[in-house]
Every structure is written in structure tokens, then in C-alpha cells.
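Shown next, in C-alpha cells, is the structure this report addresses.
Removed from the display is one protein chain of the complex; every other protein chain stays in position.
Naming follows writing order (A and B), and every chain is counted from residue 1.
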Amino acid sequence: MINEIRLDNPIQAVFYIVINFAILLVVLGAFYILLKPGSRRKTSIYLSGEGEEVISFKSITPSTLNLYWFFIKRFAKKIYEHLVNTIHTGNLMDWVEFMVSWYGLLIIASILTTIIYMFMYKG
Amino acid sequence: MLRQLAFDFTGLTVPLIATFAFILPLLSKIARNRLFPAIYALIISVIIVVATTTIYVEVSSSGKPIVYAFGGWPPPIGIAYEIDGFNAILGFYAGWIILLITLFSIWYNNELDEPEWYYTLLLGFNAGLLGCFYTGDVFNLFVMLEVLSISIYGLVSYHKNNPVSLEAAFKYAIIGATATTIYFIGLIIIYGWYSSLNMAHILEINIEIYEKHLVKGETGWESVIMASTLAVSLALWVFTFKSGLFPNHFWIPDVYCEAPTPVSALLPSLSEIMGVYIVVRFLYTIFPAASPIGFMYRKLVLSILLILGFIGGVIGALMMFIQRDVKRILGYSSISHIGLMFMILSIGAFSNDDNVLRIAFTALLTHIIAHGLSKVLLFSSIEVFIKSSGSKIMDDMRGVGRKYPLVSLALIIGFLNLAGVIPLIGFFSKLLMYQAYMSIGQVLPALGIIIISALSIPGYAKPIYSIVFSTPVSEFKYLNIKWFKYYLLILTISLFILGVVFISIYSILDNIVYDSLTTHGLMKYLHAFEETVYKLRGGL
Partner (left out) sequence: MIQLILTWLFSIIVFPGFFFTIALALFTQYLIRKWSGRFQKRMGPTYVGPFGVLQPLYDLIKLVHVKEEVIHKYCMPGLAKLFGLIGIAAAISVIVFYPLSPFRVICDFDYFIFIYMVSIWIPLATILMSLSMPGPYTSIGVSRFLTLITLVEPAYFASLIVPMIIISENNKPVYSIYTTSINVINLWINPMTIIPMVLALISSIVVLQAKSLYNPFNIPEAEQEVIAGYETEFSGPVLGIARLLHDIDVTITALSIVYILLGGPYPFSHLSIPGLVILVLKYLAVIYVSTLIKNLFGRYRLEQALYTIFKYALIPSILAAVFSTIYVVAIT
């Protein structure tokens, strides 16, 4: 009773997965509607037991700058210092340094190729 | 009949758009209505859509490239536009995106203080863009590149009272002007050696030199290697600047942040794609593996592009973590995605097998379409939030999405498409990229792609968190956005539909790539060119 479907293209397999997804959503939705609770109660946001007046900032949810604090300030601190202070300074002269290095690399590549061809097939 | 119509459109489209662009200021002086330039531009965009669709349908159904020689002059002497499958589909995509951007600009019309100049520059950009896509002559590419660039510099600095926009446009313009001059130097070198500026003619000379002389290792041919490698180096630098690959990406965040929002939407979906397209043309059509640069240079340069694409992808993703301004986040996201595009187009560094190239370029085309549509959708929805809250900083926009459920849904779907979740079209481009690299056994680029995808997700979560799900930071006024919500709804649904019918889109794209970028396609490109030259010289 084993039914195997062998396809050659993963894009065809995505079709089956999407149909599975849809069937499961319907089944899960049906179970949720059967089992849903009767009542709903409104309270205030949990702020360790205080009311909303404790928050002196403009909004209860924190600013977006606080979001990845551990990653930016501890784990990847050196990478970010380098990225912000050395590479993305906003100063046109620093940018031009990087861009001209890439330009120089390309020119060196082409000159090197010519010289190598000259020496490989000498005579 | 369709062929004749498509042939006429090829020659007609670009000059027509340029003409209409130049007479717009005069006509709007006569009309004296604020909405007149907008409706005018809309009509021209609809004409562009009709023209590019006709060209695309003709080229993809017949499989033969269209060659239009301006003025009847045979190509190496005259300018010719050559449209094979690759630029037909990119032109088709560009036409529809131009229509979407024009509709977006019409909604944005109240913020434009002199709309006739805006739409003139926009139409000038359209002319330059379609000229860059359809041209078959490297010098005409330079001319169209200048048209496009000047229009973009003007469009970016449109809000001329804002000093930051002027600074962003100025930084872009200074290096952009230098870049186009450097491309011109490359053209001098090409003309000096090849005596021809037509892409197909240069391809023909390249293949002939490679097969007759270079495979045998004859001496005395160092000059062609010097000329071709130097010209390709110069052109590559310029077009990696235009598309925003890693060391040349510094203009992108400033320009995205300060340009008017429809122009910010136009850059990642059209202008940077033009840069990617030209790089593919230079490295896969004009100078393929069987050409003087194929000796050592091509694999070296493609490997370097792969590494730079990976670094660009990672830097774009990492810089998204620390931004405060929502349009800058989308700028760094563009840098990351352009890095991904360069990673997939550098597959020629490992293998020249046609089957692998088919999967890789189908992945590139799918990624271009998915990324462009997402960015237009994201910029459109973000403009609603910026107008409603009056600021671009995410901390001042917290909670504004709660008043606009449909627009918030569009924002979330746009970001999910960039992340690549399953029923949307953005997933398939990543799947095809993995497939292309895994089928030649290169695991490290595939790991690189997944690291970039995983690193981008916290960056996408920032705007979603602050705009849609945060508690409101003040009482935002409710903006009545009238017909714009249908625009956003149609764009969102199209992302789903394109994902669901992707299996047929895949076969269309696969056929197009087979007919244009594989060896078989190159032969067709040459053959169409030779036929036209033969006919125009009167059968000699």
C-alpha cells in the first residue's frame, strides 16, 4: 500500500507540499473551532505588576535600536565597529579608496593575464 | 504580421519615448493642470507596456532574435538593436514595472511641487532604460547609459530644498559621471582593436580568433588579450557600480533614503537590474568562454565576482541590524540581494555546461522578477506609513500599521517574499540557486546563500515589528488612500499567483534562456545578425 511519487523537478514537489499545507490548515482550524474556549477577559499589559504610567518613553514597546543589542554590542562588536567606522563612514574620500582598489584589482588581473600568456607561449 | 509589428516597435519605442519626454514641459505649460503630466506619463507607460509585450511575445514564440538596423545602415557601420530572449523578457518586465511606478507616482503627486519636470525625467529614464536593454551596439549602450544616469541624478535630487537629497545625488553623480567616462575609455580600446562596436560582430571576431589562433597557442596575439581583458575590466567596474556590488555600493543607502519614494522603488527594480544585465551580456554573450578572455581572465574575474557577491550579501544583511530609517533598511536589503544575483551569475567560474547555465540563469531571472516586485510593493506600502506618520524614522512610526490592516498585510507579504517562504515566488529563485550550485557539486556557495538568507531575517523583522506590531507612539491621522489599496492588493495577490503557477513560468524562462545564453542561443544571436547584414548590403 506504499504509494511513491517520483518527480524530476523539485518545483513539482512544492505543489504537493502546498496542498498538504492547505489540508492541514483546514483540519487544524476545524479542531480549534471545536475546542475553542468560551470566554475572553481583558486586562492590562504585563509590566511586572505596575500600571502604564510607569513608562516614561513614548511607547510601551521598546525602540528598534534596542532589538539586537547583544548581537551588535557584544557578539559581533568588532565586526560592527569595523563596518561603521572604517567602511561605511559616509565620507566620499573613504568610499573612493575602496572603489579604486576594486578598479585596480581588475586592471592588474587583465595585465597579469596578458603577461602570463606572453610567457606561456613564447616562441 | 506580429513579427512586423514587433520589428516596428523595436525601432520606434525608444525614440518615441524620448520625443514625448522632451515635449512634455511645453505641453504642460499649455495645459496648466497639475494632473496633466501624470496622465500623459500614464498613457506613455501603457504604450510602453504594449510595445514591450508585443516584442516579448514575438521573440519568445518564434525563437528568432529581432535585429533592427537604424536608418537601414548595415550594422558595423550603423547602430542596430538586437533583441533575443534574454532582453525581450527583461524589457517585458521593465515595461510592467514602469507602469507600476507611474501609478505610484500619480498617487504621490501631491508632494511633487513641479510635476512636469518629474515626469519628464521619468520618461527620460524609461527611454534610457529600454535603450540599454534593447541595444545591440556597445556605443549606443554608452549613450543610453548617459541618458538614464542623467535622469536618475535629476530624479534623486528632485526635492531640491532638502540638503541631504542634494548631497546624496551629488555623491552618486560625481562617481557616476567618472564611471561612464571610464566605460568610454573601454570603448575606445574595443574600437581600437576590433574596428567594430556591434555586440554580435565583436562576438563573431572573438570566436574566430579563439578557434583559429588561441586554442593552438600561437604567439603574436597578446594584443587581443590585452585589449579584450582591459576593456572588460573597465566595463565591469562601471557596471558593478551601476548595479551596486560590494565595493561600489556606497551610494545606495544615501540615494534610497533621500530620493522621492517612487524613485527609490525604481532603482532596485530597474536601474540595478540594468547593471546586472550588462554584466551578463559582457561575460556570457560578447566575451563568452570561447573568446580571448577565456584564457585565464574570465574564470578569475567570475570567481572574484562570486566572492564580492558573498561579501556584499553579508554586509548588506549585517548593516540592516543597526538602521533607524526604514528606507535605508530597504537600501541595504538591495545590496544584499544584488550580492546574491552576482553569486548566481558567477557560475561560469566553475562550469560552462549548458544545463547548469540554464538552471542558473532561470534562477537569476526569477530572482530579478521576485526582488523587483517585492521592492515596489514594499516602497509603496512604506510610503503610506511615512505619509501617515510624517517621519521616516522607525521609532516615530511605531504602531501606525494598526490603522491600515491591508497595507500592513502587503508589507508583511513583501518581506516574506524577500525571505523566501514557500508559496511565494521568492522561494523558487533561492531553490533554483541551490540547485544550480549543488548540481556541480559546489557546496560552499550554497552555504553562502543560506547564510545570507538567514542573516537577513532579523533585518526584515525590524520594520514589521515597529510599524505593524508595536504599540502606537502617538495618535496618527488616518489617511484616505482611495484607489491605492487596490494597487497594493493586486501586487500582493500577484506574488502568490506567480508562486503557485511557477511551474509554467519555469518552463517559459527555461526556453528563453536556452534560446539566448547557451551555445545554441549564441549561434542564433550571430545568425540573426549575419542575416540582417546580408540583407542590408543587398545580398553581398
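In this text, contacts are C-beta pairs under 8 Å (C-beta built on N, C-alpha and C of every residue); 3 or more make two chains touch, one makes a residue touch a chain.
Note that the structure is predicted; figures quoted are calculated from it, not measured.
Enquirer: Where does the absent chain make contact, in terms of the chains shown?
Expert: A, B
Enquirer: From the listed residues B:455, B:491 or B:505, report the one that touches the chain absent from this view.
Expert: B:455
Enquirer: Which is it among B:422, B:479 or B:526 that touches the chain not included here?
Expert: Touches the omitted chain: B:422.
Enquirer: Under the stated touch rule, tell me which residues of chain B contact the chain that is not displayed.
Expert: Missing-chain contacts on chain B: residues 412, 416, 419-422, 427, 430-431, 434-435, 438-439, 441, 443-444, 447, 450-451, 454-455, 457-458, 461, 464-465, 468-471.
Enquirer: Footprint of the hidden chain on chain A, which residues?
Expert: Touch set of chain A with respect to the missing chain: 1-10, 12-14, 16-17, 20-21, 23-25, 27-29, 32, 35-48, 55, 60-62, 66-71, 74-75.
FYI, only the chains that are shown with their structure count from here on.
Enquirer: Taking the mean of the CA coordinates per chain, how far is chain A from chain B in Å?
Expert: Computed value for the inter-centroid distance: 22 Å.
Enquirer: Show me the residue ranges of chain B that touch chain A in the complex, using the header's touch definition.
Expert: It is residues 171, 174-175, 182, 217-219, 221-222, 225-226, 229-230, 232-234, 236-237, 240-241, 246-248, 250-251, 253-254, 293, 295-297, 300-301, 304, 308, 315, 318-319, 321-322, 324, 394-395, 398-399, 422-423, 427-428, 431, 435, 458, 461-462, 465-466, 469-474, 500, 502-503, 506 of chain B that touch chain A.
Enquirer: With touch defined as at the start, can you tell me which chain A residues reach chain B in the complex?
Expert: Going by the criterion above, the answer is residues 9-12, 14-15, 17-18, 21, 45, 58-61, 63-65, 67-68, 71-72, 76, 79-80, 83-84, 87-88, 90, 92, 95-96, 98-99, 101-103, 105-107, 109-111, 113-114, 116-118, 120-123.
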